[in-house]
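One protein chain is absent from this view; the other protein chains keep their places.
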């Protein structure tokens, strides 16, 4: 069942380690089959070196295990909230990559200081508010998803495909598991650049909307002219 | 004698180099056989590339060499203090990994700024006070162990499995040599994240106890639900 | 056509990835045949791992594709402005390398703090002013080239073979594609050193002109005595 999606999700998880976004078991990637309403996700606490397609866990959107002998990632309820609330996404990723996590721990949204950011995220990447005591104590992982969804109440989740969960770390998503991983890689890189930018010039402000539009839309808009064909995200 | 423990201690020492926690001979890992009261430790000043199981030194808890032609690590008396005072630990590690060492040199305990820290250490990782002139001049390595033990007088050494020795660097411990190494890896990573977090937001404070409890206990408590079986550290 | 130049340009693009100046497709290198008035450049959005000589695009100085099935890099018009206005250059490179990009995002020229810089760039590497709304909205990539050229109105583009485009990132050039890549590598390294230098001593100022002359000219002047023959850039 879902052999191709399992392959994609396995590859996405391995890419997290290969791109230095996750040590030990500190990251997880998932993918969804929208037709079947089933999500493939990494099992909890299993080393990347030992992951195989057959070890991937399959759950339905209520979190019931549909296939797999291993317990799914403890972050599964967060992934499910994303799939249920963000139509059109096909993959999701969570890591503790150090620069993005530092912004999350600092309780700061990541400002857009240049075209590297603007090429991939249409404006600042928001940091959620910290969860309340009640949100932490009951249904913590579900509430982590809900606080993300609320942060996008007024924001297009397809134009900004990532978030910083306060005191925790980044989540990203995308059209596929691979796209969600790429967004995590980019988020880490622009998080690093933004720290350095502010160190060099503490008074720096975000780029103007004109430059943001130019760069984001030349890669992602209907008139995109970057790459070999119109971007279809 | 102690063939399996020697293998584990050798592997732990090599892992220090592989994880970039130690260059040259700047780190050492040990393990204890509680039944025999014997500790296996790296010989002093030998390159990781030349280490073999047979070169490992075996000492008793008073530091007398029980086996091995080479002098044990000069930090052996510190390891022994840890084994004598921290019941239940099976391995210990000392490194000069740069980010953790920077906190130790700064004479600052490492605050808990997020869930990456809370997943592994139940609260701030303490920095000891500097040793006194007398403690440095007589029995220096023993006193290094004693200052660590005193720092845990009111702290559970199984809930916070590491320390920053002022002006020196990190020591970690764990249920096994491998677990002690993993704690050194994590300590280095959260030490880095904490520097970046404070750089982004100098006014940041530690996470609330509710979040600390949630994350530490979902991995380590009796109701742990992370991974494939209850954590048994 | 242009087989040798295609080889050089391919090698230059691969070197960008190998030197960690570009992830994904975030960099591009080009080279020019001055006799034919043709420029070889990386195709847009193609992974470095998939690049071959045959995939390289050939354009004339007006940007018309002379050979190649793929769309040239979206930054091609910027490269062309450089070739048209900077006589004597044979290669050009654009990257988003993090330390140089941070200076560009900080809207700051890179000061010359030492001999590493002075060995390669004859004084500060300028940061352009941000493009105006009109320059962004119409002919953006051409205008990116024009703002670079204007920054060198009073500056010798052969003595300072690189620039920081505000809110964007570095462009470098050189006698060949390989030389342009080397200049990108050096620019990234001195951009990093300069951040660290200012962190250690915020009051630091640029080196005196005497030291700048000494180092630049011992490698690049007519009396150069570095290396095995007079430098011929």
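First chain written, first letter: the chains are A, B and C, and each begins at residue 1.
In this section, a residue touches a chain if its C-beta (ideal position, glycine included) is under 8 Å from a C-beta of that chain, and two chains touch if they have at least 3 such contacts.
Owing to the predicted nature of the structure, the values given are computational and were not obtained by experimental measurement.
When the whole complex is taken into account, which chains on show are touched by the absent chain?
Hidden chain contacts in the full assembly come out as B, C.
Of the residues listed, B:18, B:34, B:71 or B:209, which one is in contact with the missing chain?
Of these options, the touching residue for the absent chain is B:71.
Which residue from C:114, C:130 or C:145 sits in contact with the chain not drawn here?
C:114
Across the whole complex, list the residues on chain B that are touched by the chain not included here.
23-26, 43-46, 70-71, 74, 96, 98-99, 101-108, 130-131, 133, 136-137, 140, 167-169, 195, 198-199
In the complete complex, which positions of chain C touch the hidden chain?
Given the touch definition above, chain C has residues 113-116, 182, 185, 189, 192-194, 196-201, 204, 207-208, 210-211, 214, 218, 225-228 touching the missing chain.
The rule is simple: only the chains that are shown with their structure count from here on.
Note the shortest touch-path length, in steps, from chain B to chain C.
When the steps are counted carefully, the minimum from chain B to chain C is 2.
Let me check something: if the centre of a chain is the mean of its CA atoms, which chain is farthest from chain C?
Centroid comparison gives B as the farthest chain from chain C.
Shared numbers divided by all numbers used: is that above or below half for chain A and chain B, i.e. same or different?
different
Where the CA atoms of chain A average out and where those of chain B average out, how many Å apart are those spots?
That gives a centre separation of 33 Å.
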